[in-house]
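Presenting chain A:
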Amino acid sequence: MLDATRQQWLHGFLDFCLLCLLGERRDYGLGLAQRLAESGFGEIPGGTLYPSLLRLEKQGLVQADWVSSTVGPRRKYYRLTAEGRAAAEERVAVWREFRQAMDRVADRADLAEVETA
Partner candidate 1 sequence: MLLAIAGTSLRELTRRRSALLLVIALPLAFYAARSDEPGQAVRFLALGVGWAVATLALFSHVGSRHLDRRLAVVGASPTALLLGRQLALLGTGFTIAGAYLVLVAVAQDVERLWAVALLLGTTVLVAAPLGAVVSLALPRELEGALALLAVMATQMLADPEGTLAKVLPLWSTRELTTYAVDATSDEFLRRGLLHFAVAFALCACGAWAAAVVRLRPNTPPEPAPA
Partner candidate 2 sequence: MTGDEWHDSFTRILLEQGVDPHEAQRLSEDSRAEAIAARRHPAQLFGPAAAYAVAVARAARPAPLLAPLARAKGPVVLRLTNVTKRFRRREVLRGVDLTLHAGEVAAVTGANGAGKSTLLDICAGTLKATSGVVERAARIGYAPQQHGVAPYLTADEHFRLFGAVHRMGARKAVATGAHLAAGLGWRPRAGVVASQLSGGTQQKLNVVLGELSRPDLILLDEPYQGFDQDSYLDLWAQVYAWRDAGAGVLVVTHLLHDLDKVDHLLELQGAEDR
C-alpha cells in the first residue's frame, strides 16, 4: 500500500527529478538511475526511466547525444536545453511553495494526533 503510494508519487515527479539532476550535470540513463537511487528514491526501473527521458526529449527540454568512448561502449548522454533549464527553475519555485503548503498541512495531522491521544 505504502509502496504503491510512493510509486505513484514518483511517477508524477520523475520528469521533474530528471530535470533537476540534469541541471546539475549531463548524464546517461544508468547514471541518472544511480543518482536517483542514491538520493533515496530506490531503484527506478528502466521501463519507467527511459520513456520519461524520451518524453522530455520530445518536449525539447532535454537534448540527447550518443557519445563514443575509448574505454567503454558508446552511451547516450542527456543534457538540459535552454528551455529545459527555464522549465526546471520554474518547477523548483513551484515545488518550494507547494512543499511549504504541504508541510503546513502535514504538521497539523501530527497535532491532531497528540490531542486525541
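Note that a contact is a pair of C-beta atoms (placed from the backbone, for glycine too) under 8 Å apart; a residue touches a chain by one contact, two chains touch by 3 or more; residues count from 1.
Selection rule, in plain terms: all candidates are chains of the complex that A comes from, given by their letters.
These numbers come from a predicted model, not from an experiment.
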Chain A in this complex touches just one of 1 or 2, namely candidate 2
Considering the complex alone, what residue numbers of chain A touch candidate 2? 28-30, 45-48, 50-52, 54-55, 58-60, 66, 72-76, 87
